[in-house]
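A single structure is presented below for examination.
All protein chains of the complex are present and in place, except for one that has been dropped.
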Amino acid sequence: MEDGPVNLREFQELAKRNLPKMYYDYISGGAEDQFTLRENVEAFQRIMLRPRILVDVSKIDMSTTLLGYNMSSPILVAPTGSQQLAHPQGELATARAAAACNTIMVFKRRDVSATLLQRAERNGYKAIVVTVDTPRLGRREADEKNKMIIPRNSNLEGLMSVDADLTGGSKLEAYASETLDPSLSWKDIEWLKSITKLPIILKGIITAEDARKAVDAGVSGIVVSNHGGRQLDYTPPTISVLEEVVKAVSGAVPVLLDGGVRRGTDVFKALALGAKAVMIGRPVVYGLAANGEHGVRSVIKMLQNELELTMALAGCPTLRDITRNHVMINHERPRSLL
Amino acid sequence: MEDGPVNLREFQELAKRNLPKMYYDYISGGAEDQFTLRENVEAFQRIMLRPRILVDVSKIDMSTTLLGYNMSSPILVAPTGSQQLAHPQGELATARAAAACNTIMVFKRRDVSATLLQRAERNGYKAIVVTVDTPRLGRREADEKNKMIIPRNSNLEGLMSVDADLTGGSKLEAYASETLDPSLSWKDIEWLKSITKLPIILKGIITAEDARKAVDAGVSGIVVSNHGGRQLDYTPPTISVLEEVVKAVSGAVPVLLDGGVRRGTDVFKALALGAKAVMIGRPVVYGLAANGEHGVRSVIKMLQNELELTMALAGCPTLRDITRNHVMINHERPRSLL
Amino acid sequence: MEDGPVNLREFQELAKRNLPKMYYDYISGGAEDQFTLRENVEAFQRIMLRPRILVDVSKIDMSTTLLGYNMSSPILVAPTGSQQLAHPQGELATARAAAACNTIMVFKRRDVSATLLQRAERNGYKAIVVTVDTPRLGRREADEKNKMIIPRNSNLEGLMSVDADLTGGSKLEAYASETLDPSLSWKDIEWLKSITKLPIILKGIITAEDARKAVDAGVSGIVVSNHGGRQLDYTPPTISVLEEVVKAVSGAVPVLLDGGVRRGTDVFKALALGAKAVMIGRPVVYGLAANGEHGVRSVIKMLQNELELTMALAGCPTLRDITRNHVMINHERPRSLL
Partner (left out) sequence: MEDGPVNLREFQELAKRNLPKMYYDYISGGAEDQFTLRENVEAFQRIMLRPRILVDVSKIDMSTTLLGYNMSSPILVAPTGSQQLAHPQGELATARAAAACNTIMVFKRRDVSATLLQRAERNGYKAIVVTVDTPRLGRREADEKNKMIIPRNSNLEGLMSVDADLTGGSKLEAYASETLDPSLSWKDIEWLKSITKLPIILKGIITAEDARKAVDAGVSGIVVSNHGGRQLDYTPPTISVLEEVVKAVSGAVPVLLDGGVRRGTDVFKALALGAKAVMIGRPVVYGLAANGEHGVRSVIKMLQNELELTMALAGCPTLRDITRNHVMINHERPRSLL
């Protein structure tokens, strides 16, 4: 570690220093009162760890699988839009960093079509992530004040092939479709299934009711997400509803979590509460703004290192050793000290 | 949206800038420690939303009915006194804005009499709102320090007819009687019923006990209200007792809520917990102080727009789709993160 | 109300301005971390009121009885030491003010003896209040830093007779013995009972266990008190344990409360939770420091007026109308908004 950041939060400060206010506000902001934005992070801090001692932790193995594909760690890069606001190389730099860290990156596209999906299949993309919490755009008031206009991602097409080159065929290549069509409904998921063989993952589910519907609809995975607090304010922090969704799904499909992950201990907590993996969004963009591809790499590596140390100190040499019993939520304390 | 306020809170700041301190203190202040004043707003922030996904929300319908009359949205203007402190046009401007927004305005009168009620019936008023939490005036200490004297509303009579002109016969015209007679009792409600055919709504009930009495007394509606925290300090925030009242009433009469509503998400929460509609008081006066009739219009429109977006993002195309299950109070979280 | 204080808290600010730091620190300070000092006040703020409407409150009666004596209100002056630090006239001024407000004042003596008690009986004193939470002096760190030495109350003897003159025989004249004898035990209460016919009240009980022992020992009353947070830090705020003591006593003797009362709503809350009356200590001394006898009078009157208004706004014309059901503690809310 040079004189640079020692944790993910410090990347945010660097990003704030490097970016025009309008862009920083756009990236960092949340909807309306920003309750959910703050809570996503703070809810993690109300979960405690129950480490076990005298376990041989000389070797830590963070590897896992998702939809049959091997991953070196349970940390993915979430789809985030307009990364060129953060750095001229934008998604390209992020893709290179993700590849260097053996991490899966989820790309963002808005123009889903049968043609595009067929091309995605041909290009080695392994799954479709459909973002389902944006029938309309949430209200970020700083953006209204700044008169922020989101630029068109004109070069995304190019990035797709570049990324395919970078990553080879060895990793799951997810692809996120975030639509603003307010008429989108469960029927459209049926349609999507009918036109692609790629597994479909729904991103933006935070209730047991919808989780059950998703399983019934035949999806292959769920991402518990509230869009980083950017859409509907006062949705609960994702980590607080993860277990509700995990129980509703009861093992039928993998459940991922997105929102508020800033520490290796956060990843550990999400896994203990049933997540198969987590996605990080803003920290990656902050790394990009701080130092381009190298910054993104630092962010991902830092989080992987923190998770590895957490597993060692908690007495969990592999991800399978992490159980529900390794975390404690306030109300579970035998002597709840409020 | 111009460079003006982007939310209701910012109207309060504008009002503070525009008004003499004595007037601003009078309008914005609460009783004694101002606990209830603050809690009315903050209690909303402890309720979370449980949105549903993949519902067709391309059309949002906010219309509802109250006492048989149609309303374009479940948002009413609460009776607030001395609006001329906020703007020279006072209630007149508010009435025009309310009419322009298709919103019901509740007027405030102190001199209830058989004669007045008969005239109200003739003038097209559709209901009597009796404020029952003011047997005596609460203590606002800033007003004591400012030696604030509330001016007489000498021109209210005139306003009544003006308003009748403005609104036509298409809307419910409520009329609030706030009496300072400390001997007022349930017998007076009987008397009131005997001299008018207008439905009677009691404003200021916050317990199940009184809600049941009100239903037994034959009232046509209840407004859960603590007078905006201006009367008895340390009464609970209205949103926290709404459900107690709703359950006690068990559907016999509509229950409205007043106090602390500042966001479309707040309106949504109140409806989910059983309110038929909400009343907004201070925000309207802040809008008036900020920019007269136009300011009031912005306040009402803003809240309507926020409610509409909230319904879309929560997957509720109509008010009937909003259920108790769309909100979650802290202690209900499956894994309560305190 | 002139330009003076509008609530009891503002008297504290005046006292701070008027007194040498060393004296103010001594009067206002608490033991060690001052947790109990703060909590005594703040715990009241976590109790909410459940007012009832449409009750005739044109006449409010605050009178009550204690040990068979009539009191104009359920507010007494607690024994506090060294009032001459606050004002040259000290206890004399306080006694005059208490008499003018028809309030009982509890005097403080350390040299209890059979002779003194006999003289007290002759002088019309009606009860002995034994302070039982001071086997040794608590640690007030500000006093240690200030090298504060408590002056001897050499003229207390004189004050006793003066006070007897002032108050006549119409009121209960309590008399507090605060001993620093660490060997004091329940046997000494037996001894005290054997040498005086005056009823004995124990001040400083905060557990059900000791409350039951006190009743068994034949005392005539209990004061729930933690010595204003000046003795053992981290004792619970008195209002939070009042109900535990009241239940243990189950009506055998009256229970009073001391500590943290600053508002009429606080008095109301204590009564609703089972107290027969409350004692105020520091506010009286602050009033004394602010403006001598007149200041004390203002403090007592202000609290009486606030209680009277609270009763009116809560729909309780007499003290008997105040029930457990008129208050709500956080965990009792039907929908507990934490």
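The first chain written gets the first letter, and so on, giving A, B and C; residue counts start at 1 in each chain.
In the analysis below, contacts are C-beta pairs under 8 Å (C-beta built on N, C-alpha and C of every residue); 3 or more make two chains touch, one makes a residue touch a chain.
Model, not experiment: these values are computed from the prediction.
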Chains in view touching the one left out:
A, C
From C:Gln84, C:Thr103, C:Thr196 or C:Gln231, the answer for touching the chain not displayed is C:Gln231
Using the touch definition up top, pick the residue from C:Asp25, C:Glu91 or C:Asp210 that touches the left-out chain.
C:Asp210
Give me the chain C residues in contact with the hidden chain, please.
32-33, 35, 43, 46-47, 132-133, 135-136, 138-139, 141, 144-145, 182-186, 188-189, 202, 204-207, 209-210, 213, 231-237, 239-241, 243-244, 247, 273, 329-331, 338
Since one chain has been left out of the picture, which residues of chain A touch it in the full complex?
1, 3, 6-7, 45, 47-58, 263, 265, 269, 306, 309-310, 312-315, 325, 328, 333-338
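As a working rule, only the chains that are shown with their structure count from here on.
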Which residues belonging to chain B are in contact with no fewer than two other chains?
47, 338
